[in-house]
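Sharing a structure below in structure tokens format, with a few things to ask.
Of the protein chains in this complex, one is absent; all others appear in place.
In order of appearance the chains are A and B, and numbering begins at 1 in each one.
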Amino acid sequence: MARLNTPEELENFRQALLSQRNPDNPCISICAGAGCVASGADDVIAAFNKEIEKEGLTTTVGTKGTGCPGFCERGPVVVIYPEEICYLQVKAEDVPEIIEQTIKANKVVERLLYEDPVTGEKAVKESDISFYKSQERTVLCNNIKIDSRSIDDYLAIGGYSALAKALSEMTDPEVLEEVKKSNLRGRGGAGFPAGRKWEGSRNAPEPIKYVIVNADEGDPGAFMDRALLEGNPHSILEGLIIGGYAINANEGYFYVRQEYPLAVENINFAIEQAEDYGLLGKNIMGSGFDFKVIVHQGAGAFVCGESTALMTSLEGKVGEPRPKYTRSNIKGLWNRPSVLNNVETWANVPLIINKGADWFTSVGTESSKGTKIFSLVGKITNTGLVEVPMGMTLRDIIYKIGGGIPGGKKFKAVQTGGPSGGCIPEDKLDLEVGFDELTKAGSMMGSGGMIVMDEDTCMVDVARYFIEFLTDESCGKCVPCREGLRQMHRILTNITRGKGKEGDIELLEALSETAVEASLCALGKSAPNPFLSTLRYFRDEYEAHIKAQRCPALYCKELIAYFIDPSKCQACMICARSCPSEAIDGGKKKIHIIDQKKCTNCGTCLEVCPPRFGAIKKLSGEPVPGPLPEEERMITKKS
Amino acid sequence: MSVIQFEIDGKEVTAAEGMTILEAAQSAGISIPTLCHHEKLEPYGGCRVCIIEVEERGWAKLVVSCVYPAQNGIIVRTRSEKVDRIRKTIIELLMAHAPDSPQLVEMANTYGAARDRFEKDPSFCIHCGLCVRYCAEVAKKNAIGFVDRGINKEISFIPEIAAKVCHDCKECFQLCPTAYLQATFVLTESLAFSPSSKELAKEG
Partner (left out) sequence: MESEKIDQIIDKHHGEASSLLQILLDIQSENSWLPKEVLVRVSQKLDVPLTRIQHIATFYKAFSLVPKGRHKVHICMGTACHVRGATRILDTVEEATGIKAGETDLDMKFSLETVNCLGCCALGPVMNVDGKVLGKMSPVKTAEALKTYE
């Protein structure tokens, strides 16, 4: 493969690639992201390849393992081009039928299509599925179209044309201006205007500068960056090179968390290929601009997602944040100007250069331009990644796209912004997503994690969970975070165990103020948010736990008891046999009783009791009814 | 070197460029409480006790004075209702570890901190880092360091190095605000220093 030495050579190569590809030939795209792989996508891909060879179709039918298209709940996801027929939850056993019916006979396999849970209507094309209809997948759309390990696939969809344009048709200040004009704000959580950050670095006197990709996506429940890193690594790389050009940095870094091994592999692959093609390295496309990229893996520390901690980690030290009194775009990595941006921010850059700042600002709201990718997870029907224009309401995302709450349960809250964010209740669902709206309600948009909670979620436990997460991840350097969260965790755990006391809430509030005002970094300063927001909207749950030792959501293990409703028990023995503590007494036709002394509240009985009986109940804050007298326990036939 | 002028507690203060607010205050004879600060060591910014209120361009914010650079025209308040309240909580959090530390007891009296506000923790260590930093930056022996993170963070001697160098040094012992450092040393010595290395230390 010869180097592409000029933008013209790149274009010619691209045209040659396209002429070799027949768009009418069927191409079967199977998602090979970590989620679908866990659901068996590798077997599906192997099955397709085997079947195609068996049927002698190898010259006309192509298969690709592609990037994540986001509909993870229904994986493995298969999309057949050019018709865009979308099949869900495909298994290896389904493959012969797909080849027979869809590829050879042009018929659709109905049972593998998406079915609307309300109307029963089936959707044939990917774009007809209600999950996708209201989305605007500007950044994510290409994932399902390309083999993430093929630079040719990326070139075929126009890849690196933005870099060619930037290097040959624009000066570096012009590139910076375009990004400033676009009003692109960081997608990692803080939402700082990228153009302004870049400009600060560019104007700093120190000549050696760096651009860094923050791929340490640590917010639990968020996997937007994983999909981009695994699925379209070149889009991020291209953005990074353009950024380097704009601020006169010749060295770039990817800091990828090691919990994403597939992402690390694909990024390294992409860098190697880009170097082979001359799109990375010395004198890129004859522009005179040199750029090299180094990949560092994280080693299991959430705090390294914080920009100064990340830079300290890149220097080979423990990830302790530094005070931000001097901004890191002036004194960052090795005390030099460093532009650190999130994966999704970088992925937007080639689009802005190609289509222009005006195109970018045409989407979104006044203060929040463009689209945002969210990971919609938790108690939601359509779990996965959604990309929507800024300004869409939470309600539309959760109900129109997410399909609402499964199992007939009632919505309770949506948690946004990860451990730095808060919970938003039902009456605030008409808030628009963006950088500023959610903050007023006590949360924040953050990096895009959106965790839906229903009536079975205990909000006090949610606060305890996040504080526990942060005590685990705190670097431990400063007192308000290390000691403050330590005490908050103790108090919240006691509350969830029925050991809360009067004055606990006030103590938690005092600790929250100390952490917010005096912590060294944003981890500590935002740590109290989940507590403060759940207290604001769900104070009654806190009071029930403290005053009545009752968990209204029937979740907290020490405050609930499992009880078999004698009026519903059909004595089928399923729960008795499944109970790991042998705590259920009963026999065929003899109503079962749970021995509360042996019961460990594991919940297995509730899980296995046949839904048509529904005899297991959870109780909290009330005494467990006494057992039925022996003589009443036999079930007799109803006359 | 240009001179910086600003105000602390209503008093005009002059500082050299590059000075922190704490350094400027100390040279002007204005006292700000500290725990993890030491003039021979790089500023650490860990205890947050030296927190102060800074007003610049009409906006007030809380910053730690040992690290924050002195700037022209800023107004600094070393005490305020909020500053005092936060210092009080910090002291109370540390007293959950070392309620009898003389430095903490003295500060507790000034700020009305309650010794038993928070549930006690079995470890005395308040993580001021003075021992670790002194051994690395001044003694340059690196015999003691930190391990782990967050609430599991601890100080830990490296037995092989400590066996050789600590016996004749022990300069960090007087820096420790609690009894923890000495206790750790004694424990490490009894568990990990083999007799031959003790002899090595005596031979010098």
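Operating definition for what follows: contacts are C-beta pairs under 8 Å (C-beta built on N, C-alpha and C of every residue); 3 or more make two chains touch, one makes a residue touch a chain.
Predicted model, so just to flag it, every value in this text is computed and none were measured.
For the chain missing from the display, the contacting residue among A:580, A:611 or A:629 is A:580, taking the whole complex into account. Of the listed residues A:6, A:134 or A:604, the one in contact with the hidden chain in the full complex is A:604. Considering the full assembly, A:383 is the residue among A:148, A:383 or A:443 that touches the omitted chain. In the complete complex, the residue from A:301, A:546 or A:560 that touches the missing chain is A:301.
From the options B:67, B:90, B:144 or B:166, the residue with contact to the unseen chain in the full assembly is B:144.
Where chain A meets the chain that is not shown, the touching residues are 34-35, 37-39, 72-73, 75, 217-223, 226, 258-261, 296-302, 313-319, 375, 377-379, 383-384, 415, 418, 449, 451, 453, 457, 465-466, 469, 472-473, 475, 578, 580, 602-604, 607-608.
For chain B, the residues touching the chain absent from view are 132, 136, 142-149, 156, 158, 161.
By definition in this document, only the chains that are shown with their structure count from here on.
Against chain A, in their complex, chain B makes its touches with residues 45-49, 51, 62-64, 67-69, 82, 85-86, 89-90, 93-94, 96-97, 117-119, 121, 126-127, 129, 146, 148-153. Listed in rising order, the residues of chain A touching chain B in the complex are 301, 303, 318, 323, 325-326, 471-480, 482-487, 490, 507, 510-511, 513-514, 517-520.
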